[in-house]
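A single protein chain has been removed from this complex, and every other one stays in its place.
What follows is chain A.
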Amino acid sequence: MKARWLKQWDLQLMVVPALLFVLLFSYVPMWGIVLSFQQYNLFKGVFHSPWVGLDNFKLFFNAPEFWQLMRNTVAISLLKFVTAFPAPIVLALLLNEIRSMAFKRFVQTVTYLPHFMSWVIVATFVTSLLSVDNGSLNILLQKLHAIGDPVNWLSIPEYFWAIIVSVGVWKEIGFAAIVYLAAIAGVDPALYESASMDGASRLRQMFAITIPCISPVIVIFLILAIGSILNAGFEDLLLLGKNPVLGSVANVIDTYVYRMGLKEAQRYSYATAAGLFQAVVNVILLVVANRTARRFGHSLW
């Protein structure tokens, strides 16, 4: 082993520095979760900070905002899941029905675009469109006489989830459809030919051929989506939920970790514990989802 290693020293030299890099930037932070079991002190460091067992977790579970955080996290991610997951599939199916290649390509090109915009840009769009100061939504609704005075949409908790979810779909629908379009393109054309000979309508073909044929791809993405069910989003909530009025609906575990650990307080250990709780739940969900899928003949690994 050692001799083989030495013999190929130049090959090893290509990978070992990168592996050390991964060790430093990925594994050291993983090991850093031990500080959720400590009362971490920046000056004492991980090695000299006192151990407190599960105190940080107890504190988090008993925090007055815990249930609100859980509700928001689960509600937002579920809402995102039921909209953002099927939306690109529907888009791909609709695009597949288009015969004009130019129109199809135009729609695709346009709908990919938002994926390449940062959340800062998207949040600026949304803030501008929904603002009282020349916001297009207010202009439209006033023209339709649906509202009297302009509404400050981003300061009303009842609308926040709907806004976040719609923006998420808007940003990713086109890009997420790429994979499904590729899967549809891979369906054997002979299946369609024989179906239309049997007199099946386009709609019938969609349900009887296209959807079953792309279901393996759908299932893989379904498992991945379930594995991140507690990831309600971070940048979008941070940027669009800035108004303190929205706190009761916009605070999720991820943003809470950021606020408690870095932005508003330096409760490093406490915030790490909250983040670890979320990570553990995610891993459990991923494993359960994959087990269930395996029973039906699909699996991620």
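Basically, contacts are C-beta pairs under 8 Å (C-beta built on N, C-alpha and C of every residue); 3 or more make two chains touch, one makes a residue touch a chain; residues count from 1.
Following the convention adopted for this analysis, contacts and distances are computed from a predicted model.
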From "Carbohydrate ABC transporter permease", "V/A-type H+-transporting ATPase subunit K", "Sodium:proton antiporter" or "Glycine--tRNA ligase alpha subunit", the hidden chain's UniProt protein name: "Carbohydrate ABC transporter permease"
Full-complex contact with the absent chain, from A:146, A:162 or A:283: A:283
Chain not shown: contacting residue from A:168, A:241 or A:275: A:275
Of A:28, A:54 or A:147, the residue in touch with the unshown chain: A:28
Touching the absent chain when the full complex is considered, from A:75, A:98 or A:281: A:98
Residues from chain A at the interface with the omitted partner, ascending: 1, 4-5, 8, 10-15, 18-19, 21-22, 24-33, 35, 42, 91, 94-95, 97-98, 103, 106-107, 109-114, 116-121, 123-129, 131, 133-134, 136, 138-139, 150, 170, 173-175, 178-179, 182, 201-203, 235, 239, 242, 257-258, 261-262, 268, 271-272, 275-276, 279, 283, 286
